[in-house]
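Got a structure here, written out as structure tokens. Questions coming.
A protein chain is absent from this complex, but the other protein chains hold their places.
Chain IDs A, B and C follow the sequence of writing; residue 1 opens each chain.
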Amino acid sequence: MERRDFIKISALSGVMATLEGCRNAEKQFIRFVPEEELVPGIATIKPSVCTVCSAGCGLLVRVMQGEAEVVRRGQQGLIKMGLAKKLEGNPQHPVNQGKLCARGQASLQMLYHPDRITHPTKRTGARGSGEFQTINWDDALKEVAAHLGTLQASGSAHSLAFLSRPLSGQRVELISKFLKVYGAPPPIWYQPFDEAVLRQANLLSFGHAALPTFDLARADYAICFGADFLGTWNSPVAQSIGYGEMRQGRPGRRAKLVQIEARMSQTGANADEWIACRPGMEGVLALGIAHVILAEKLAPQAAAARTGSLIAGWQEGLPGYTPEAVEKQTGVSAAVIKRLAHELTQSGSAVAMIGGPPLAHTNGLFNALAVNALESLVDKNSVLSFTPQVGDVAPVQASLAALHGLSAQPPQMLFLYEANPLFSAPPALHVREALAKIPYIVSFGSFIDETSAQADLILPDHAALESWMDSVAESGSSRAVVSLAPPAVLPLHDTRPMPDVLLGLGRQVGGEVAKALPWATYDAMLRAALVPLRTRPGSIDVKTDDDFWDAAQTQGGWWSSPSISPPVPAVKRAPLSAVSPQFAGAAADFPFYFLPYVSQSFGDGSLAHLPWLQELPDVLTSAMWSSWVEINPKTGDRLGIKQGDLVEIASEQGSVRAAAVLSPGIAPDMVAMPVGQGHENFTRFASGRGANPLSILAPLTEQETGSLAWAATRVKLARTGGPEQARLVLFAGGMSGFPHEEQPR
Amino acid sequence: MAHKWGMVVDLDRCTGCEACVVACHAENNIPTAGEDQAARGRAKHWIRVERYWEGDFPNPRVRFQPVLCQQCDEAPCEPVCPTYASYHTPEGLNSQVYNRCIGTRFCANACPYNVRFFNFYNPEWDKPLQLQLNPDVSVRSVGIMEKCTFCVQRIKAAEIQAEAEKRELKDGEFTTACAQSCPSKALIFGDLNDSTSEVARLSSSNRGTKLLGELGTKPNVTYLERGTWDNASHG
Amino acid sequence: MRMLRGWRRGLLVLLVCAWTWGVVEIVLPRPATRAAGSAEYVTTGVFTPAHPNAFAAVKDFVDLHPEHPVQPIAYTHTVHLAKGLPCTFCHVGVDQGPEARIPGVTVCMSCHQSIATDRPEIKKIAAYQARGEDIPWVRVYNYSESAHVRFNHAPHIRAGVDCAACHSDLTKQTTAERKIDLNMGFCINCHTQKKVSIDCETCHY
Partner (left out) sequence: MPATAEQIEQDLLRPLFQSSGKYWIAVAIATSLLLAGVAAFGYQLYSGIGVWGLNSPVFWAFDITNFVFWIGISHAGTLISAILRLTNATWRRPVTRCAEAITVFSVLIGAIIPLCHIGRPWLAYWMIPYPSERHIWPNFRSPLAWDFFAISTYLTGSTTFLYLPTIPDFAAVRDVSTGLRKKIYRVLALGWQGTPRQWQRLEVAMHIMAVVIVPVAVSVHTIVSWDFAMTPVPMWHSSIFGPYFVAGAIFSGIAALILAMALLRKFLHLEQYLRPIHFENLGKLLLTMSLLWFYFTFAERLTAWYGNSPPEMAVFWESIRKNFAPLFWTMVVCNFIIPVPILAIKRLRTITGTAIASACVVVGMWLERFLIVVPALEHKFLPYSWGTYRPTWVEDTLMASSFGMMALLYLLFSKFVPMISIWEMKVGLQSHGGVPVVVPAESRPVLEGPQ
């Protein structure tokens, strides 16, 4: 009842309520027979796998019986069922060891999200109009199978595409296999912040095309070039565990952390020393430090013989990288460079890390190789290593080229899974135009987002907690890790797991596809893939396959005994000379470097629909529910921009508006914006909120790998309005707070 | 011996990742305020990570400081409550009895840490988000103060379990939601009266301070100061 | 006094009424969605601990509740208990944790698949099962949400508290009746007698 009506007719309603007695609406619901019997009030703990980032942490789900409003057999009613109440880290899991980050914790809300797509739906209006109608699964699947059949029959099987965010585990296997036998090209993996550059660099330097693992618990000194390894980069939980140990886990031994970046990240905020370096020049700085080490013979040159050979001039002691020369290029003083070289080599166990923005320049690979060379030079105790893998399956990699291919030659039919390029790819890549040309798009999305709003048919996937989950850890552990979990709860809605749908489609398509995918359900496929691990030394020591399968489900996966995967001889390649980063936009017109960064709350934006994360104050700005742009206070003064003002950020590609946050942790010639807000259409919590910095990125790529150089755009700033227009919600200091609180001591 | 629950916050370990904040929301049925209410200063975070800037570019420094209810032994919030809704339990917890609270909000004003929150409205969850609510914790209705309870539901569950098994509680047998999630182990919870517990050991660390200790509130949360890196000791 | 006689009084009453209506109409804001989000998403419903209406609020305040709710099935505790069934046979969980299960159709039919299948009430249960529905039992003993009580059965069972101490003698009842008023005084009395904690946080959190 509405409030105003209440007051008007409160007396009347009192009488009505008296007549009505004690009946209330809920009691008129049908109650369905429970599908699963749990003891009420007692929590059951079930393992699962976290899917919100690629780290692949192990979960424990606290499941308790509750009463849910559901639709069963077309009728609405109440059912007693196991409900997931809380996610914790799985203490046995080698990656996260019982710990879990904010995003992982909040992923629970994906299960109960009020805007989940609860039934298969078919588009009725124009594309993007958001008009859908519910259809039943049989019809939906028949329709897709018919399309697949027609496509194959007409000899254009190659015109089927599958676009997904990079996955891990058997889902990759399943999708790839399906496409292969069907005759389609391999899946297109896309996410905005991909790691192709670093994987390539690591392949060249260390022989592993993978993200590195850092045993920070053994480090005495860490120098990190741009990687927000405590916040969002690589395997943040595993790295945070190591960080805690590196700080206070060893009595009397406290490591130093030096962070080099032009915008202070969460990791930078924790560093003992924070050094601003000119964007894209991190590699030069690393080589400047290496120069001092080599020149003063602080470490044997041979220590980095392999990785050094990839850098031109290494053998000669990097003559071009004298501290003074480097100071000119990077803005970091020669004295600091020299001091860092001494500190790095004098500390017991040092490590150099790179990740994030330094790789997102046109010279990203050079930066990575340079830091890798420095790493080999100073890392005496193998703080950096690589997580062993069970097979030689390389991690799947986001590919801008493939996305380009999609735009260049739109396929006849597209499967869409957990990828949202309309939000996360710069418009300059013309994905929207490509999608418009594809006649038939099928999405497995659980939510309407910008991309799945374009779909012709949506076959909603189960939430992760309702599905069989598996993943392979690329990094974060000294063991090979295969995480596995059965569904923690029964499905709430009329959804079906994507793998099962794909297997079912395979059967309907028949022929080779059905033969290649003989499993009835995904768990059968998982079992077939995992059971061979029984004979390998690891966390499960049982006699039979059945026991292994059961134990893996209870434990939340299988992991090998610890074994460090050592660097292997590097791939031969001509040495690289220093390359300057290129930027889109002339410095005169666009005076500011623009850094879109992975949000602590929303990752690449795919978590913006979770209310817990929307209301999570950003730890550096304390902003909630908002978009903002970080500006140095001096720059703000110069441009007449005050805290909370509305600012237009314009690049050659377009402009966005966001509230200004004046932050001392950013260089005066740079502005930064978190990625995540600015969704046009992504549930009630994210739609129409803030601005999307990815939408003004220039389509520059890293020269060698072709991966998106997302830090290579330049912008200009202008104040366009006051705080009323900007609507910046800060947790700290109330409505008009300023971030420079000085705490009285 | 009776328990005395306490916590250690190691500022040198804390990375400001805010896993604790979401963990607390999930565990304790803390409603999401929404943008409008958050803009009015009514977002509820029983634990928050405060951030203090020191210095300017190019040498800015940041201090993170998780602040939750300090469970003071001499809590300013307790004597001011006219109905005993805010009182001290025998186990040293600074408890808020929801059903006894009439909502004077005096306790929140008296609290120097600003860790008490008021239900300005009845909380709301868009269905079916409410299915996540923890049945072990009350859903607080309008007009009531609430605050960090040190996850009293977990304390009670563990105590009942230990009693059923006729044994003493073990250190580390359970912990609060925030401490459980904390990746860098910056939050340590336990029994201060158990001299062998980790929290008791860390509380007596020479890095230990109390937040606003000069006010004499005698908090049961100890902050361990950030360390410094000394080049000389790493020769 | 005299001034208020006759038409003037009528006028005043009319004025006050019109005025109140006006205030409600004009001054009170139109309802706005408090939850964030744009209008295009239609809220499917909101869960809130608020009372559904003023009457429910008053009822809660004065602690009014039906003593003998009408149940969908005329279950007889008398008969089942006389046959020697222990309470925990149906009310599973009572000795393990906070809650006692209210048995569903599956529990009933596990016996009544073969026992007394011809009775009309049993036929009703069988019909529920055939429709895939559970029995919509009406809760008899419950705490008001505003009491914020986290009651846990198991410690009471372990302490040897008889079920009847709180739920009265069910051997004499058909469907359960709320014969004992489980107010705070009732709990406190017993806790005081048995010398167990009467600390607020024992039950309220």
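Following the convention adopted for this analysis, contacts are C-beta pairs under 8 Å (C-beta built on N, C-alpha and C of every residue); 3 or more make two chains touch, one makes a residue touch a chain.
What you see is a predicted model; the values in this text were computed from it and never measured.
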{"item": "Among shown chains, those touching the left-out chain", "value": "A, B, C"}
{"item": "Of B:7, B:81, B:152 or B:224, the residue in touch with the unshown chain", "value": "B:81"}
{"item": "Residue among A:118, A:248, A:622 or A:677 touching the omitted chain", "value": "A:622"}
{"item": "Hidden-chain contact residue, picked from the options B:100, B:127 or B:207", "value": "B:100"}
{"item": "Sites on subunit A contacted by the missing partner chain, in the whole complex", "value": "3, 6-7, 622, 732-737, 741-745"}
{"item": "For subunit B, the residues touching the chain missing from this view", "value": "37, 40-44, 48, 50-52, 65, 67, 76, 79-84, 100-106, 108-110, 112-114, 116-122, 142-145, 212, 215, 217"}
{"item": "Hidden partner chain, residues of subunit C it touches", "value": "1, 3, 15-16, 19-20, 23-24, 27-28, 61, 183-186, 188-189, 192, 198"}
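Rule of thumb we're sticking to: only the chains that are shown with their structure count from here on.
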{"item": "Distance from subunit C to subunit A - Cα centre to Cα centre, in angstrom", "value": "45"}
{"item": "Inter-centroid spacing, subunit C versus subunit B (mean Cα positions, whole Å)", "value": "32"}
{"item": "Overlap residues in subunit A, where contacts from two or more other chains coincide", "value": "41, 114, 611, 614, 625, 684, 689"}
{"item": "Junction residues of subunit B, two or more chains touched", "value": "34-35, 126-127, 129-130, 135"}
{"item": "Of subunit B, residues touching subunit C in the complex", "value": "34-37, 84, 87, 89-90, 93, 95, 97-100, 121-127, 129-130, 135-142, 149, 152-153, 156, 160, 163-164"}
{"item": "Residues of subunit C defined as touching subunit A within the complex", "value": "21, 24-25, 28, 30-31, 35-38, 40-41, 43-44, 52-56, 58-59, 65-66, 69, 92-93, 96-101, 104-106, 129, 132-136, 138, 153"}
{"item": "Parts of subunit A lying in touch with subunit B, wherever the complex brings them together", "value": "41, 64, 66, 68-69, 83-89, 96, 98-106, 108-109, 111-114, 220-221, 230-231, 236-237, 240-241, 243-244, 247-248, 254-256, 264, 266-267, 269-270, 272, 274-276, 343, 346-348, 492, 600, 611-617, 619-620, 622, 624-625, 632-634, 664-668, 684, 689, 727, 729, 731-732, 734-735, 739-743"}
